[in-house]
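The complex appears here minus one protein chain, its other protein chains still in place.
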Amino acid sequence: MDTLYLAIAIFLLLNVLGGLIRILIGPSRGDRMLAAQLFGTTGVAIILLLAEALDQPALRDIALVVVLLAVINTVVFVRFAGRPTAQPGEPGS
Amino acid sequence: MSALGILTAVLIIVGAAFYLAGTIGLLRFPDLHSRIHALTKADNLGLGFIVLGLLLQADSVSVALKLLLVWLLALAAAATSGYLIANHALESTSRERPDDV
Amino acid sequence: MGNRDPLTDPGMLVRILSSVFSVALLAVLAFAVLDLGDEPTGLTSNVMERIDESGVAHPPTAVLLNFRAYDTWLEVAVLLLAAWGALALRQATRLPEQPAARSPGPVLDWLVRILAPLAIVTGVYLLWRGTDAPGGAFQAGAVIGAALVLLRLSGYRSVGLLSAFWLRGSLLAGFAGFLVVATALFLAGWSFLEYPPERAGLLIVIVELLITWTVAVSFVALFVAARPDPDDLGEESGGGHV
Amino acid sequence: MTFEMIFDGILAITLVWLCWRVLSAPDLFKAVVLFITFGLLMALAWVRLQAPDIALAEASIGAGLTGALMLDAVGQITGRRFPYIRSDQPAGEEGDHGQP
Partner (left out) sequence: MSLFLIYALAATGLFVICLHGLITRAHLLRKILALNMMGSSVFLLLIAIAWRNRIDGVADPVPQAMVLTGIVVAVSATAFALALARRYHAETGETELSDEDGST
């Protein structure tokens, strides 16, 4: 069972790797934030799986903290950092 | 492996599949808004199924409650973030801004 | 970046030299790591032997607040200096209000009403758990501070708007609390920052509470003070373009 | 070769690669988002190394303060309408050295 949890955790980590491509190619800042957002949720799932696999209940608190604070980055982005449209001059990859 | 174990395994694998769908959606969909659409559905359901699977293995009520809380908060946070980013993108494209290149 | 001739461009030369140096350093460091050997050393057994005297059951917390309390004390001093320095940079004696922005909208408002109280409760929970499980003053302070930042960001602009006296006092609380406890113990015949085993638990809880509050307020101060104050420069106010 | 080791290997390589991209990505905003991801993955590394205290600190500080500060700073430095930028700044500048 623990092997399954770890295998799924690896699978989710590979998902994060795939999602990184979206951060790299953009094109808009919103797209990049969206990918970062997905990584937050994926990280939570990985931490929960590891908590079960490694039998460390304290890890669930970490998942809780990640979930609670993940929205801060989005709010800062929307209020202060979002120059939102894709930039034509920006390098593609 | 017990029946409960098999059910957990199935639920977790389904959850992982939703994550895969979300990532593919993130990479393949043509514009920001459809990506948000794909993403919020996929990661909420993905985390939901994984939490459901782990719930069956929870050995105490407090662990189960914590897992549920994580999922509910993730649901709310993802929905709000998706809304904020979509709204932000919408406003900035509909309004001509002299400072945008 | 590239496409330049290293003979004529000093920037390119620096880049090449730095690359060569980096590769050499990588080789040396990797060799050092591989050379470390297998037999465990370290202080694990020393800590575990005397953990009963520390007043807490969780080893890292015991190290932080008892065995190596000096480090923690000076860390609070660093935090104090950073927050105070950042505030001085904008020549403000109190936290300014954030630039007027449109309302956060009902969706964000709804979320913040759920998240912020929960985050503060989680912070208190982490502080409480810190004596016998992962968690403790810094994590608790960070979570509470982040919750306050979130509140400020979503339109509750008076959050953390302490008067100069209370702001400075809060920044100082952790440092001063440590100092008072240490001095009192010193006067009572113990050496500096050495807790008597039978009282250690209580004293650590007091110091932890103060540190949590200091960390939380420092985070809010650092976040808000990072924005240069438009008034300082005599320009029209307004931060981001929102 | 156990599953644990595969996980650690992927995580370690991703961390190094992310670090390199953060420092070499031409767009500053991209670098900051990658940096936030780096912080998240770092928390996973702490989990694997049996340091849950540090993972907790990394998660709360990375998500709550460092990431927000960096995004805010990048918003100021690349934002064209930020009031402090003098009018003699070239209008199309991304604000990052090394932009081709």
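First chain written, first letter: the chains are A, B, C and D, and each begins at residue 1.
Quick note on the criterion: contacts are C-beta pairs under 8 Å (C-beta built on N, C-alpha and C of every residue); 3 or more make two chains touch, one makes a residue touch a chain.
Because the structure is predicted, anything quoted here is derived from the model rather than measured.
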Contact list for the unshown chain, restricted to visible chains: C, D
Residue among C:A82, C:V107 or C:L209 that touches the chain left out of view: C:A82
Contact with the hidden chain (one of C:L25, C:A184 or C:L202): C:L25
Residues belonging to chain D that touch the chain removed from view: 4-5, 8-9, 12-13, 15-16, 19-20, 22-24, 28, 31-32, 35, 38, 42, 45-46, 48-51, 53-54, 57-58, 61, 65-66, 69-70, 73-74, 76-77, 84-86, 88-89, 95-98
Where the missing chain touches chain C, by residue: 9-11, 14-15, 18-19, 22-23, 25-26, 29-30, 33-34, 36, 40-45, 47-48, 59-60, 62-64, 67-68, 71-72, 75, 78-79, 81-83, 85-86, 89-90, 136, 138, 215, 218, 222-223, 225-228, 233
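Heads up, the rule we're going with is that only the chains that are shown with their structure count from here on.
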Winner on C-beta contact pairs when A-B is weighed against B-C: A-B
Computed distance of Cα centres, chain C from chain B, in Å: 30
Distance from chain D to chain B - Cα centre to Cα centre, in angstrom: 22
Interface hub residues of chain C, defined as touching at least two other chains: 108, 111, 115, 118, 126, 134-135, 139, 143, 146, 149, 239-241
Numbers and ranges of chain A residues touching at least 2 other chains: 33, 35, 58, 61, 64-65, 68-72, 75-78, 80-83, 89
List of chain A residues in touch with chain B within their complex: 1, 4-5, 8, 11-12, 15, 18-19, 21-22, 28, 30-31, 33-35, 37-38, 41-42, 44-45, 48-49, 52, 57, 60-61, 63-64, 67-68, 70-71, 74-75, 77-78, 82-85, 87-89
Touch list for chain A against partner chain C, complex: 58, 61, 64-65, 68-69, 71-72, 75-76, 78-83
Residue numbers on chain D that touch chain A, as the complex places them: 3-4, 6-7, 10-11, 14, 18, 21, 25-27, 29-30, 33-34, 36-37, 40-41, 43-44, 47-48, 50, 52, 55-56, 59-60, 63-64, 67-68, 71-72, 74-76, 78-80, 92, 94, 100
